[in-house]
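Shown below is the structure under consideration.
Heads up, this is only part of the complex; the chains shown haven't been moved.
Chain naming follows the written order as A, B and C, and within any one chain the residues start at number 1.
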Amino acid sequence: VQEFLVQIDIRLPAGLDPTATAALQSDELRRGRELVDQRAIRHIWRVPGRRANVGIWRADDATELHRLLVSLPMFPYMDVRVTPLAIHDVDGEEASE
Amino acid sequence: VQEFLVQIDIRLPAGLDPTATAALQSDELRRGRELVDQRAIRHIWRVPGRRANVGIWRADDATELHRLLVSLPMFPYMDVRVTPLAIHDVDGEEASE
Amino acid sequence: VQEFLVQIDIRLPAGLDPTATAALQSDELRRGRELVDQRAIRHIWRVPGRRANVGIWRADDATELHRLLVSLPMFPYMDVRVTPLAIHDVDGEEASE
């Protein structure tokens, strides 16, 4: 299992009506929580002032990570940047758990 | 206490001799471990192929974070980008501990 | 309480009709004034020639700042960049009040 820094910006299309937007957001929230429960998302934060988040994801490899990201209901509206993460010498127990 | 995404790139000066470099690296490692022990650095990873790291830091505010970063022996050679992090709705127990 | 540099660019959607735009602008102005009154926005300036502003905002942390920014009626059309601000040694009484 490896860790990845995943930075996601969301760009909702201009014409999306409020009901569709609200449904999409609640679907996104539910799927996000499943991924936290499965420990695929280890940590996630919101970037203040933006429809954007920063997360530490876990997956066996880039192929599995892609499958996880595509499963998000908002995937078609996401701009995603992935940085693979290597172990750092100063990191102790907590981070490598 | 707040969390910050801290992305650090290190640019050692061209003329630094190998002994000075090695001393600097071992000082940096020791200070890094102290910050992990004090839980100021909550997580840290290396970016593969680069003298760079990505970390999740904790500090009371930006003023304290600056003091922590300046305490790193390699600070004069660092290019640092800080992103303040807000709590995300899908984040569960582990991340908000 | 901390201070943040907040740079906001507004991109109104192409198809927005003039009445909706005017309503949105007056709602935005009213909410902006409330935030000034609550001292959440400490200072704000317009960037000449752009639908953009530069502000000094105050909030307990990034989570509260995000909540304040999302409360703006034009939030869906905003591109927001936040820089956390640390105290500077040369700053005197006025700025640290």
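Methods note: a residue touches a chain if its C-beta (ideal position, glycine included) is under 8 Å from a C-beta of that chain, and two chains touch if they have at least 3 such contacts.
The shown structure was predicted, so the numbers you read here are calculated from the model rather than taken from an experiment.
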{"item": "Homo-oligomer size of the whole complex, from 3 visible chains", "value": "10"}
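FYI, only the chains that are shown with their structure count from here on.
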{"item": "Where chain A and chain C are represented by their mean Cα positions, the distance between them in whole Å", "value": "27"}
{"item": "Chain A and chain B, separation of their C-alpha mean positions in angstrom", "value": "22"}
{"item": "Contacts with two or more other chains, residues of chain C listed in rising order", "value": "4, 62-63, 65-66, 82"}
{"item": "Complex contact set, residues of chain A against chain B", "value": "3, 5, 29, 32-33, 35-37, 41-48, 53-54, 56, 83-92, 94-95"}
{"item": "Complex contact set, residues of chain C against chain B", "value": "2, 4, 61-63, 65-66, 82, 84-87"}
{"item": "Complex contact set, residues of chain C against chain A", "value": "4, 6, 8, 13-15, 62-63, 65-66, 69, 76, 78-82"}
